[in-house]
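Below is one structure, written out as structure tokens; comments come after it.
A single protein chain has been removed from this complex, and every other one stays in its place.
On to subunit A.
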Amino acid sequence: MIKYIAKRLGQSILTLFIIVTIVFSLLRLMPDEGYLGAAAEKMSLEQQEVYLTNLGLRDPLLIQLKNFYIGLFQGDLGKSVTYRTDVPVLDIIQDKMMYSIVFGLGAVALSLLVGVPLGIFMAQFKGRWLDRLGTGYIVFVVAVPAMVYFLMIQMYISDWFNLPMLFDEYNPKSFILPLFCLALGPIASYAMWMRRYMVDELNKDYIKLARAKGVTERTIMFSHVMRNAFIPMAQYLPATILFTITGSIYIESLFSIPGMGGLLVDAIQRQDNNVVQGLVLVFSSLGIIGLILGDILMAIVDPRIKLGKGDSVR
């Protein structure tokens, strides 16, 4: 197990290294304006040249890469150029991330609490009205463009329940609608997958044997089916949780939450190379960590998976 984790970790660091290097190189191929910012217009070409040289951008690419990694290990992602001039990229990301984490984790918790039981009940009452209702909900959420019902929610539900339409850090009530909107999609997908895996399990032979030995339907559901159905979901769970940190562009702008959602788009539009670089690093690390955690969680809950060669039986 430990050997396996170490191996996966090693692979992931290598992957991360490759991604970051590629992003670094691509950004160096972009026009130099990305490092000059608003100051570009006031500078003559010679001044620009001096400025860029001072930033180290006229060094050979390998030297630049080396400097970049040295900075990285010291926790220095460089400074923002245009987005918030001269503020360290790390600070920008940290500020915004807090909002997205709060909303993201809240939404994941909510959708797990609602979606998984919904899927379980749908499987248990397959073909009956609850199942149809749930399926209707899933189809609606997946098929109708999200902005349509997000807007409806913002306009009407806020009115009916007298909830604030926009996010306000100091008003706890204003957290409700964005959380609700964020959870709608994941609830549908958790319910859909849980139902599907439950139905899969229910049709397996071991359920027949469990019935034949006189186990009640209730016990079969709870002690045999549920856990087995949860395993395929376990693998993707950490990744989905981690990715909530990156925020939702649409919901954050709709409720004016100062989260991560729009940051990448903004940074690209404003040609703020350092922020883009930092964000890509964060996003790809999250993705990779999510995958590893998923694999590890899977190995913990499923005894059939013996990770790493050599310690399997037979």
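Just so we're on the same page, contacts are C-beta pairs under 8 Å (C-beta built on N, C-alpha and C of every residue); 3 or more make two chains touch, one makes a residue touch a chain; residues count from 1.
We adopt the following convention: contacts and distances are computed from a predicted model.
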According to UniProt, what is the chain that's been left out of this complex called? Choose from "Cysteine desulfurase", "PRTase-CE domain-containing protein", "ABC transporter ATP-binding protein" or "Protein-export membrane protein SecF".
"ABC transporter ATP-binding protein"
Kindly state which of the options A:59, A:159 or A:217 is in contact with the chain not pictured.
A:217
Residue list for subunit A contacting the dropped chain reads 204-206, 208-217, 224, 227-228, 231, 301-304, 313-314
